[in-house]
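Note that this complex is displayed minus one protein chain, with the remaining chains in position.
For subunit A:
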Amino acid sequence: MSHSTVQPSRSRDLDKLLLRPGNLVAPTFEPGTQLRDDLQEYVRILVVGAGGLGCELLKDLALSGFKNLEVIDMDRIEVSNLNRQFLFRLEDVGKPKAEVAAKRVMERVSGVNIVPHFCRIEDKELDFYNDFSIIVLGLDSIEARSYINAVACSFLEYDSDDNPREETIKPMVDGGTEGFKGHARVIMPGVTPCFECTIWLFPPQVKFPLCTLAETPRTPPHCIEYAHLIKWDEVHSGKDFDPDDPEHMTWVYTEAVKRAELFGIQGVTYSLTQGVVKNIIPAIASTNAIISAACALETLKIASGCSKTLSNYLTYNGVEGLHIKVTEFVKDKDCLVCGPGVLIELDTSVTLQKFIDMLEEHPKLFLSKASVTHLGKNLYMQAPPVLEEMTRSNLSLPLFELMGKVPKDVVHVTGITSQNDSKRSCLRKLRVVFKAIDGVTDMDMAGGA
């Protein structure tokens, strides 16, 4: 057989995986050129974050057979990004990360289209997120992960047997790193645990007790946090501390040094001050590359079925040798986010305003400043002001009427939840059932039982 007739192809290596049948593949795998073309044409992937992981992810995905990518990030490029965020150059400092990252990858990988979004993740409508086949997360904050997770889970619908409806599952692939350590995970809402099911994997940052800072400082961070959290407000009444203002940081550093000297504590440096005040997580190129590569590979597998998928949580630790561990976590069946939704029973007379007030008191939700949507229609929006004004008149109307007099349905609510002293924006799916609608309800209840 002659080898010379083989046409040179850009996808030569990927074709081995996509065009040939395999033994250790997903049951849905249908190898062939059609699959390769479908990945290019129909699969749309959103990368959340254009930082250390995001840059790698965009490159990896662009070279893994995908052509329709979008990226969202609200940050601008800083000098300290350049040791790992390889799509950025010194002259890019100050420009939006999402825009530069998208441009650089498109310049090098022809045929790939990347749409950048330079904004907060909360600024986008839910529908924006529903457009993607897979959402890949390259984030460094728990809050942002939690928000995207809730968004992806909000699309999930359950059938009457409380089984997730497959076509509503929005897969997520999530990566995270810290120094030589990292994780990569696959989340199939309703099937595998969502971010919230296993929130205990991300313990909240330990805060120093104020009395330690004020009365018995012992370590350099105690002195720094005293200057940052107590002394700043005493001296600069009303002026907010800005961690990105070098003058502010220098002031905190100088005060911390003074306090350390007063108490005989050694080791306050400018670098440590920055680290403590900004809660800087050390980050290196190699770990970001490893974790992003694992995430991109899993994304390719989910989209194509060309191999088994990670089930479902990988931890990487390169500190001492190399430890890779795969753990199969199970989902929390009572999860507020990926479960069928919190059940709320209402009288048909309850107004939207009353409903919103109830959410604030609800023991599972504690959700304030609620905005409510039903089937993509805004019933009430807290912001922006234009929308608030347009929807304000709905507040006095019964929710039952606003929802088209259906006996039960799902509404989506965004707002602020306060748990364990911390407030954060959240999205919740609620199953509203109206009590005592004659006939219809009884029938419906009987049918559903």
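One rule holds in what follows: a contact is a pair of C-beta atoms (placed from the backbone, for glycine too) under 8 Å apart; a residue touches a chain by one contact, two chains touch by 3 or more; residues count from 1.
The criterion applied here is as follows: contacts and distances are computed from a predicted model.
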Check: Missing chain's UniProt protein name, "RBR-type E3 ubiquitin transferase", "ADP-ribosylation factor-like protein 8A", "NEDD8-activating enzyme E1 regulatory subunit" or "Cyclin"?
Finding: "NEDD8-activating enzyme E1 regulatory subunit"
Note to self: Touching the hidden chain in the complete assembly: which of A:Asn113, A:Asn163, A:Thr250 or A:Ser286 does that?
What the structure shows: A:Ser286
Next item on the list: With the full complex in mind, choose from A:Gly49, A:Pro217, A:Gly305 or A:Pro398 the residue touching the hidden chain.
Entry: A:Pro217
Notebook entry, point to check: Which is it among A:Ile265, A:Met358, A:Val410 or A:Val433 that touches the chain not included here?
Noted result: A:Ile265
Checklist line | subunit A, residues in touch with the chain not shown (by the definition above) | finding: 1, 3, 6, 8-14, 16-17, 20-24, 56, 59-60, 63-64, 79-80, 82-84, 86, 89-90, 107-110, 179-180, 216-219, 263-265, 271, 274-275, 280-290, 292-294, 296-297, 300, 307-308, 310-311, 314, 317-322, 324, 326
